[in-house]
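Would you mind keeping the following structure in view while I ask a few things?
Every protein chain of the complex appears in place save one, which is left out.
Every chain is named by a letter (A and B) in the order it is written, and numbering of its residues begins at 1.
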Amino acid sequence: MSLPLTGPAADVAASGYQGYELWAAQVNATGGLLGRKVQLNVLDDGFDPNQTGTDYTRLISQDKVDLLLGTFSSLLNAPASAIAARQRMLYIEPSGGTASLFTRGFTNLFFAQPGTTESLPDLFVQWFSSLPSEQRPKTAAYLTQDDPSASPAVEIFKAKLQALGVTKVYDQSYDPSTSNFDSIAASVVRTRPQMIIQGAVASDGAAFVRSLEKLDFNPEIFFQTNSPTDDTYPDRVGTRNTEGVFTSQAWSPTASYTGNADFVSAYTQMFGSPPTEDAANSYTAGQVLGAAVKAVGRIDQNALADWLHANAVDTIVGPLRWGPTGVPVGTGLLAQWQNGTLQVIAPKSSATSDTVVYPKPGWSN
Amino acid sequence: MTPLMPLGRAWIPIAVAALISYPLLSDDIYYQNMLIMTFVLAIGASGWNIMGGYAGYLSLGNSAFIGLGAYTTGILAAKAHISPFLGCLVGGLMCAVGAALLSLITRRTRGMYFVVVTFATLQLLGVVATIWSSLTGGSQGLAMPLPTWSLSYQDWPFYYSLLGLLVVTLAVSAWVRRSKLGLGLFAIQDNEDKAAGLGLRTAVYKMIAFVLSGTFLGIAGGIYAYYVTFLNTAAVFDIITSVLIVLAVLLGGRGTLWGPVLGAFIISPISDLTSTGFGGADAGAFRLLLFGGLLGTVAIFLPRGVLPVLESWLRRLLPRGSSSTPAKADPDQSRTAGSVSDGDRGSGNGGDQSPALRARGLRKSFGGLRAVDGVDLDLARGRITGLIGPNGSGKTTLFNLIDGTVPTRDGTITLGGLRLERAGRPVRAHAGLARTYQLPRLFANLTVVENVVVPERRLAFGRLWTTRVSSAERKRALAVLDDLGLAAYADQTPTGLSYGQRKLVELAQVLWLDPILVMLDEPAAGISPALSERLADLVRSLRERGVAILLVEHDLAFIASLCEQVYVMANGAIIATGSVAEISADRAVIDAYLGDPALPVPLGGQA
Partner (left out) sequence: MIDFGQALIFGLLIGGVYALMATGLTLTFGVMKIVNMAQGAFLITSTYLCFALWQHFGLDPVLAAFLVMLPMAALGLVVYKLVIERLERIDPGLTIVATFALALVAEAFLALLWGPDQRATDPAYSNKAFHLGQLVVPLAQFYACLLAVVLTVVLQVAIKRTWLGRAITAASENPEGARLVGIEPARVGAWLFAIATASTAFGGAALSFLYQFTPDTQDFWLGLTLSVVIVGGLGSVPGAFAAGVLLGVTESLTTTYLSVRWATAVPTLLILVVLTVRPQGLFTRMTRQDAGS
């Protein structure tokens, strides 16, 4: 695999790599795959998609690796999946759910999460529409980073919420390098939205919240992608201020899917800190790969792909099954911060809390 | 030109043959891949070299050409279904236009500002490309069509097209280097203002250099886009690629022909090896360390690059077969200074009595200081006119106004009937105006002969592509140098010349222009009496040919021996004019010099 071990996604890749390492160690402890030990061959691409392409080409043609595992971010998975497609190798990727990745007709591509960005808003919209209409907020502000996953997701939110009668009062996107959100927050606040939907990616989420805190503006509903699952998030915004923030997740440490609890404890034991979502994603990718190889019984890329198209795999994020282009059938989890913990509130089968905090309480210091 | 040439002749075809046959012999796609990336870098480096190595304009934005070429090709492929192999040519065209625009910017920004402009332009292009997502796909990226040929051909189409492009780029670079265009570019690198003053249309030269620099890289960018199958603005308009290009050139040898290619062939494999040699979470940091360290080390310890160092070693090792033989002038060439001018110019203003230069109302202030305050000048052909005055009286500023170094809105300047006050320096040179400097400025990158031959009376586009010094030009130049006693230095660079010798060469440059008016700024200062005498002879012979001469000097004896007429300047204005005897008795002149130690001695007893 080629991972962005340096550059802007380095923290993601670091824990992601650890997820792969844990999976490999566990597989080897029980005899390996097809009787052979799994060896991870990892290269760094510095978050440069050109380098990603070069790396995967090298892995395939020079090192002649048996199997491939994917990398993090849609940006990098795009060239990598194309190279894998041309070389007819199976490509399972842990993170990078932009719909456009799956529209190129690749039959060897699989996404190791329960849903892509297409389905990200679904559970939230379901909950929203379950509210009686006079209780629902009427206005919403949409703010997103210009990013391959965040922007499309927010577009879908906009469309679906508008269909439910929500008026858009603010709609802007910002450059990925934006660090100061005071002016942006002020213009959002000026429109006095009852709901804010933000397509955040990393530290921008916490930064925006801090600006809202300084302006002392609190929306009734606040949905942020990605950021609320960061382990630095509660520190940055203040533990009590996380209360009521919605987000979506692929994985939850407390979900009761097969092997999840074991995964959490094994990871914590091996690396000294609990797993992040990125680690869980890569572990899942490993699980999918492992399941396919065991079932098919040999290293035959096409056979493996066919098997995955026809079967479901039990993973720590639940049973995964895929459509013909590698899009998983299903959605991620809807989560909300409650009392200092991130709880899963939908779907019911994996929920860890049956209450939903609404409206969002005000900021405290 | 260098000791490597004989060897060079041999290894070029071998290397090319090796590269052509490699994919046919081995089906290791990994090395094909590495070579493809190397070719792109080499094309970028060679192209950059024309702009940065020949003309001296360092750019940190050349990856923008890759980006422009890549996106043009990608958009044409996605929206109009045009094959990327055709689309890339359009990409090259876009880059040519962009490069031409960039060269226009250099009218205002040079040196370090230019570097920053290129850096900023690169970023801006990236931002525009990202925001204009309806065209470029923005942050979502743009997917290219997948290659349509069978896997058994692997990456051959990419490989061979890029190899071919590299060969073309190098051929063009070599041609430029040996041509008059190259001569002009190197002169511009050394001293752009002086080059303009000698009649080189620097704007045209630079535009051509920039266009060549960017076009091939743009085409390569298109092919590269097809190769990577997916474009993303952040990755394509990336500063690191630009840095790699610069690194390749610096490492290999800036300004040489093969240096950039050598640099690319060193760096690309290293880049590959480091991404694979180091594993684990710290790999990236080590890569950065290696690159930064390499770039820094090269810049600090090897500023001229590997190739020049290699060449100087070889020069020491090889037997002395190519040392410079002193250039002999053609013995039956006439030894009068009348042989100086270029025959096709039709000089012969011997009988013309109209004033060469007529200047009216010249004025220039710097802040509150009036450096030149309403000066009128009439300079006749075939006459030597002196210009004297105390320090700070505005003499050099006046020169600068007339030759265009300092722009001004006030006053008129007419030379041989042409109005020049709005014209740029090259135009003034073409009109027949030439000047020398207090501190002689010669082009250090050019040999003495080349220095003499570089001035241009007019821009002939076709001539730009001919060889630097034609045999006819060389003959004439050698004759001039022989006259000046400098023939022995003809094929060396000016660094070995003494101060006085440089002044003489500068004068030779001026004469090459076959000017109507020559302005000499303290020509006799700081040189021996013997040289000074030779200089005076030259000036007299110019007068014989009908050239008007304006001479600034503090050495009154020199002035007296040459000038029929003298202007005296003080505080920015002309306070007296007349023969040397007349002005040295003039009350106003003596007053002006009072308090100034350079008091002219009345000429009673001077010879």
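Everything below uses one rule, namely that contacts are C-beta pairs under 8 Å (C-beta built on N, C-alpha and C of every residue); 3 or more make two chains touch, one makes a residue touch a chain.
Here the structure is a predicted model, which means the values were calculated and not measured.
Checked against the full complex, the candidates A:Ser2, A:Thr98 or A:Ser173 give a single residue touching the omitted chain, namely A:Ser173.
Within the complete assembly, A:Arg190 is the residue of A:Lys37, A:Arg88, A:Lys138 or A:Arg190 that touches the hidden chain. Checked against the full complex, the candidates B:Leu19, B:Ile82, B:Ala100 or B:Ile131 give a single residue touching the omitted chain, namely B:Ile131. Touch with the chain omitted from the figure is made, among B:Thr109, B:Thr412, B:Thr493 or B:Ser541, by B:Thr109. Take subunit A: the residues that touch the chain left off the picture are 6-8, 10-11, 14, 146, 172-175, 177-180, 182-184, 186-187, 190, 202-203, 206-207, 210, 213-216, 230, 232, 235-236, 238, 365.
Against the chain not shown here, subunit B presents residues 58, 60, 105, 108-109, 111-113, 115-117, 119-121, 123-124, 127, 131, 239, 243, 246-247, 250, 282, 284-289, 291-296, 299-300, 303, 366-367, 389-397, 400, 405-406, 438.
Note that in this section only the chains that are shown with their structure count from here on.
Those residues of subunit B whose C-beta lies close enough to touch subunit A in the complex are 28-30, 33-34, 37, 127, 130-131, 138-141, 143, 146-147, 151, 228-230, 232, 234-235, 238, 240, 272, 275-276, 278-285, 287-288. Per the touch definition, subunit A reaches subunit B in the complex via residues 4-7, 10, 14, 17, 41-46, 48-51, 53-55, 57-58, 60-62, 74-75, 78-79, 82-83, 85-86, 98, 100, 104, 146-148, 151-152, 175-176.
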